[in-house]
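Every protein chain but one is kept in place in this view of the complex.
Up next is subunit A:
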């Protein structure tokens, strides 16, 4: 029985492939694969059906299947192409076997269904696993990348460090900000820390609360904190919310914050231009003589 069914399928693989291709091509016009060129679609279909047949022939999963799915993942083909294809294959093959058989009773029918499932399901599982595995991998990589970006600390000058914050602040990130801020202040021996919130889209009570706590903690270890990059609309929402940010200085831009940080550490920005100008004038006057 086992071998007989397999023989039917392998022996008539050409017919089955033809039926399958027809069915799959019918799907193409309407959906996701519309942007893929005809030749590529054709050749991928051929390869797909060959892969399925090899796995039936060898009654098990093959390396071909892995290679095939890996390549489709890299090309960015939708998973639904593969699952649809397998569903069509299941339908076609069941129909074909039943047509080939002389006597059909319920036992035989059940046996055929079970056999076909035994061929098709492992392939589907394998494909879905490959795809979801690749997605999970991407998500975890992005999470790591995001974490690396989440709370950077830049020592711009002796005693002055800047922490630019960009994007949404959630609980996990708020924790990271606090840790990095305190570590960095000690490590770089910073007297003044500028927290730049230009890139934070929304400042609600939770974000404000975390910033206040971070500033307070910085104060406790003997440094000062300046909150910079408060956009006008953010200033209005902070006032509306009734959040008191009066405990530490705030500035509208990083530039202003940096200037007052310099003042706090007894330094100023001086133009070197004037000296150069003097020398140029001197040379000019020498030339004229």
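Quick note on the criterion: a contact is a pair of C-beta atoms (placed from the backbone, for glycine too) under 8 Å apart; a residue touches a chain by one contact, two chains touch by 3 or more; residues count from 1.
Keep this in mind: contacts and distances are computed from a predicted model.
Entry comment: the absent subunit's protein name, as recorded by UniProt, is "Anti-sigma regulatory factor", drawn from "Anti-sigma regulatory factor", "Phosphoribosylformylglycinamidine synthase subunit PurS", "ABC-type quaternary amine transporter" or "Peptidase".
The chain not shown here is touched by just one of A:129, A:189 or A:236, and that residue is A:236.
Across the entire complex, the residue among A:8, A:24, A:208 or A:227 in touch with the chain not shown is A:208. Considering A:100, A:132 or A:168, the position touching the chain not shown turns out to be A:168 (whole complex).
Residue-level contact of subunit A with the missing chain is found at 168, 170-171, 201-206, 208-209, 212, 232-234, 236-237, 240-243.
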